[in-house]
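Below is one structure, written out as C-alpha cells; the observations come after it.
Note that one protein chain is taken out, while the other chains of the complex remain in position.
So, chain A:
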C-alpha cells in the first residue's frame, strides 16, 4: 500500500551513497509484484501472521476471548494507543524519535479537564476546549520540531526535554487538586456506544483515517518518507527539510493532544500520569507493525497492525491470568527484538551505531 509513496525516494536511493536499508540492486526493477520489498514489508507480513496466530490460539484456549464482548473490549482498549501511535508514526517516518508523548499527554489531559465543564474552573468550553487541547498538543510538537531542526540536536534529547516540560506544565496545572470532568458530552465519549463501540473508538477510527490521508495526500506525509529515506538527498532535491520535519512533529503532537482528550474522557478526570506507559507502547506498536526506526519505511496502517498485536496480546494474557507487570517486562524485550529483527539481515552494513 505504500509502494507509490516510497517510489520516489527509493529511486533517489539507488543513485545515492549507501541507502540505509534499500533493497539489493537486483530488486530495483520492481517487476516482482508480490515479493516483500525491504525489511519493513517482511516485518508487516510477519506481524499480520503473528496477529492471526495469536487470535487463533487465544480463541481455542479461552471461550471468553472469542466472545463479541471481548472483541469490543479489545477495540476500546486499543483506541488511545492507536491515536498516539498514528502521531508517533509521522515522527518515526522521519527517522527521528519522540520521547515526549507522556509529558505532552499529561499537559493536554490537565488542559482539557480544566477547559471543559469541571470541578475546579468555571469554564465550559466543550468542543472548543477539545480543539484548544489538540492545538496545545500540536504546539508541543512544534516546539520539539523547532528545537530539533533549528538547534540541530538529536530528537531523542529535545523530546526528552519537552517530555520534562510537559510533565512540569501538567504538575503546575494539577496544583494538588484533581479536576473532575463534569461535561456530559466529553463523558459520553467513553460511556455511550454507537453500533456497539464507544465513541472513543469511533474517534480513533476517524483519527486513523485522517492520519492515513495526511500521510498519503499531503506534503507533510510524503516528504516525511523522502526525509526518512535519505535526508541529505531530500535536501539536495530541494525539499525544505527543516520546515517539513517541524510540521511532522506538530502533526504528531496534535494526535497526542487528541489521545489525551480520549484518555481524560475514559479516566473521568485530569490526571498528570494519563499517558503513563503510552510512549513505549506506541514505539513498540509502530516498530512491530513495520514502521522502522531508521525512517522512511512503514506507515500509519502498518503501525495499526502493531497496535492490534500489542492489544490482543495484552488482552489474551490478562484473560490467561498473567501479571500485567510481567507484560510490561515482556513488552520491553519485544521492542528490542523487533528492532533487532528488522535490521538483522543488514546489520553489518549499518556502520557506526550509537
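Just so we're on the same page, a contact is a pair of C-beta atoms (placed from the backbone, for glycine too) under 8 Å apart; a residue touches a chain by one contact, two chains touch by 3 or more; residues count from 1.
We adopt the following convention: contacts and distances are computed from a predicted model.
Considering only "4Fe-4S ferredoxin-type domain-containing protein", "YdbS-like PH domain-containing protein", "Ferric reductase" or "ABC transporter permease", the record for the omitted chain gives "ABC transporter permease", by its UniProt protein name. The residue touching the chain not shown here, chosen from A:84, A:142 or A:167, is A:167. Take chain A: the residues that touch the chain left off the picture are 94-97, 99, 103, 147-149, 151-158, 160-165, 167-172, 174-175, 231-232, 280, 283, 293, 295, 323, 325-333, 335-336, 339-340, 343-344, 347, 350-354.
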